[in-house]
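The full complex has more chains than appear here; those shown keep their coordinates.
As written, the chain order gives the labels A, B and C, with residue 1 at the start of each chain.
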Amino acid sequence: MWRFIHKWGSPKWFYTTTGPWLPWLWSAALILLIVGVVWGLAIAPPDRYQHDSARILYVHVPAAILAQSCFAVMAVSAIIFLVWKIKIADIAAMVMAPFGAAMTFAALFSGAVWGIPTWGTWWVWDARLTSMLIQLFIYLGVIGLRASFTSRDSGARAAAIMTLVGVVNLPIIKYSVVWWNTLHQPATFSLDKAPAMPASMWLPLLFSVLGFYLFFAAYTLTRTRNQLLKREARSRWVKEIALGTGKAS
Amino acid sequence: MSSSDHSRVSLRRAFCSVLKRELVLRFRRRQELAGPLLFFALVVVLFPLGLGPEPQRLAELAPGLLWVAALLAMLLSLDGLFRNDYDDGTLEQLMLSPHPQAPLIVAKVLAHWLVSGFALALFSPLFSAMLGLPWQQWWAVAVTLALGSATLSLVGSIAAALTLGVQRGGVLLSLLVLPLYTPVLIFGAGAAQLALQGASIAPQLALMGAMLAIALGLAPWATAAALRLTLSD
Amino acid sequence: MPALLSAVGLGCERDDRVLFSALDFSLEAGQLAWIEGPNGSGKTTLLKILSGQFAEYQGQLYWQGEQLDRHARALRGDLLYLGHHSGVKAGLTALENLAWYQALAEYRAPNAEQRRWQALETVGLRGFEDVTVERLSAGQQRRVALARLHLEPRLLWILDEPFTAIDAAGVKQLERWIAQHRDSGGAVMVTTHHPLELSGSVGHIRFDGRGGHHVEL
C-alpha cells in the first residue's frame, strides 16, 4: 500500500507511466460517446409519452451522474493529499473542480430544458433539483476558496478540507428522491433490479454514461499532466523531457 | 525554566479562560452582544413588510420564516468568530498555546452559540407570537432552533476559519456555508411545520441531535486544521 | 546536552524567490541570535518557520534533540513568540489580556494575579491597567505585549521587531531584559533594524537579501 502510493506520488513516475495511456483513453472515450449519443439521439425509439424530447436523457443522465462522481473522486483525492501529502492528488482535484461544475451546470440546464415539455415548467423546488443546485454552489465554493489564497499550498489544503466537508451533500442528492415525494424520477440503474426501460433505451444510455466517464478520466489525466509539468518546470526530469534527453521520450 | 512551585495549567482552566474572555468581550460591546438577536428581529419585521400583512398566511409561513431569519443571523455573526482575533494577532497566540487546540476552539464556538443561536431560541417565542403562530407550537420552533443552531455554529466555524485569509471573506463564507446549512434548515423548518400540523417531531429531533453529535465530533478538528492553514498563508 | 533549537539544511522560497537555503545553525541555552537583513530578506519568514507557524520549508528542525513535526507542539510550552502583530486584544484591559495569556500557558505561578500587576508596572503602564487597550497610544499597546516577557518564565523568546513604536527609554529597558533572559539560561532570537546595544555575547544570522546568509553563533 505504502509503496504503491509512493510510487504514484512521484511526479516523474506518474508522468512517464501514464503517458502511453492517453491515446487509448481518448479514443475509447470518443468511440463510446459517439456510439451512445448517436444511438440515443437518432436511432433509439421515441418515448411513448414524451416523444423526441425524451432524447435529452442521453445527455442529462450522464451529466448528472458525472457531476456527483466527480465530487466523490475529488474527495478521495483530498484525503490522499491531506494524509500522504501527494501533490498529484491535489493537482487532479484542482482540474476536476471546474469539470464537475460544468457537468453540474449541464445537468441543471438539460434538466431545465427537458422540464418545459414534460413538467410544464423549467424549474420547481423539488428536492433533487434543489440539491443539485446546491451542488453547483459547493463546486463554486471550492473553486473560489482555492483561488482566494495567495499561497498555492495553503489554497490546496483549504480546498481539500472544504471538499471533504462538502461530501455530505452527495447522499442528500442520492436519497432526496426517496426521502421526499417529488416530481423527479428515481434511479434507473440499480444492482438488484432490472431496469424498467426497454433495452433499446437503456443500452445507449449505458454507452453514453461510460463514454462520459472515460472522457472525464482522459480529460483529468491530460490536464493533470500539463499542470504537473508547469509546477515542476524547474526540476531536472522536466528539463530532461523538454530537451528530449530523458529516457521518457 | 519553570520553577518547581508552578503548577500545570489544566485544560479546563484554559477552556474557561477562553470562554470567559469571549463573553467579556461581547458583553463589553453591548451592540455586539445583542447583534444576532437584533438582526433576527429586523429580518422578521422585513417579511411582513415585503410579503404583505395577512395574518393567516403569515402564520402558515412563520416556522419557515423564523428559521430562514435565524440562519441568516447566524451567518452574519459568523465572520466575526475569528476575524478580530486574526487581525490583532491573538489568534496566532492562541494557536501557539501548548494546550490542544480543538477544545479551545470549542470554547470560542460555544461563546458564539450562546450569544447567537441560544439567544435566538430563547427569544423565538416572542417572534412566533408576532407572526401569529399558535402558542402550542412556540416550543417546537424554540427547541429546533436551539438544537439546529449549535450545529450551524460548529459547521460554520470551519468555513469561518477557511475564509480568514480572504480580506472581505463574508461572501465567500456564505457561499461555503449555506449549502452545508441546508439539511439543518430543511429538518428544522420541517419539524416546526410538522408540529404546526399536530404531528410528533421526536424522530426529527433525534436526527438533529445526531447531526449535532457528528458536528461536535468532527468540526473542531477541521477548524483547527483550517486555522493552522490560514495562519501560515 | 543537545542544543535547544537547531536547523539542518533549512531552505525556503516564496513566490519563486529563494529567501534562504542550506541554513544550518544551532542555538544553545544562554545564547542570543540577532537576525539581520534588509527589508524582504526573510527574517519574519524564518521566525514563523521556527515557531511552527509556516510549514512550507525544506530541511529539518530539532528542538532539544528531537525532530520537530510541522506543528511544533513539543516546542509551544517553552516558547514566547511576539510578532509584527502585537497579539493584544483592543477591547480588553491590559490586565485582562495578561490573564488570558496566563491561562493559555503550560505552567502557572501560584501568585498569578500579583504577577500581572508587577509585569504591567515593569513596562511602565501603571495607572493604565484598567483602561481598554484601544485607548492607549501605539507604543503603549506594544508595551502591553511586552509585559508578557515578565509573566511566566519561558525558555525561548522569539521576538520580531520588538522595538517597534517603543520610546528611547523603553528600548534601553527592553535590551536589558533580553540580556538578562539570556544570562539566566534562556535563549533569544530577535530581529530588529534598530542597532542592538547589548552587553555580553551576541550571535548573528545575517541575510543579504539575495538568498545568501552568514551564521555566527
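We take it that a residue touches a chain if its C-beta (ideal position, glycine included) is under 8 Å from a C-beta of that chain, and two chains touch if they have at least 3 such contacts.
If you're wondering where the values come from, they're calculated on a predicted model, not measured in any experiment.
Undergrad: I see a single representative of every chain type. Please write out the full complex as a formula like label plus count.
TA: A x1, B x2, C x2
Please note the rule applied: only the chains that are shown with their structure count from here on.
Undergrad: When you average C-alpha coordinates per chain, which one falls nearest the overall C-alpha average? Tell me, please.
TA: Chain nearest the centroid of all protein C-alpha atoms: B.
Undergrad: Counting only C-alpha atoms to place each centre, which chain is farthest from subunit C?
TA: Farthest chain from subunit C, going by C-alpha centroids: A.
Undergrad: Which integer distance in Å separates the CA centroid of subunit A from that of subunit B?
TA: Each chain's C-alpha centroid was found; their separation is 34 Å.
Undergrad: Could you give the separation in Å between the centres of subunit B and subunit C, each centre being the mean of its C-alpha atoms?
TA: Taking the average C-alpha coordinate of subunit B and of subunit C, the gap between them is 36 Å.
Undergrad: Just give me the whole-number Å value for how far the CA centre of subunit A lies from that of subunit C.
TA: Taking the average C-alpha coordinate of subunit A and of subunit C, the gap between them is 48 Å.
Undergrad: What parts of subunit C, by residue number, touch at least two of the other chains?
TA: In subunit C, residues 56 touch at least two other chains, as defined above.
Undergrad: Pull out every residue in subunit B that's touching 2 or more other chains.
TA: In subunit B, the residues touching two or more other chains are 232.
Undergrad: Which residues, counting only subunit B, touch subunit C once they are in their complex?
TA: It comes out as residues 1-3, 5-9, 13-14, 16-18, 21, 24-25, 28-29, 84-85, 87-90, 92-99, 104, 228, 231-232.
Undergrad: Spell out the part of subunit C that touches subunit B in their complex, as residue ranges.
TA: 48, 51-56, 71, 73, 76-79, 81, 83-92, 96, 99-110, 132, 152-155, 185-186
Undergrad: In the complex formed with subunit A, which residues of subunit B make contact?
TA: 155, 158-159, 162-163, 165-166, 169, 172, 175-176, 178-180, 182-183, 222, 225-226, 229-230, 232-233
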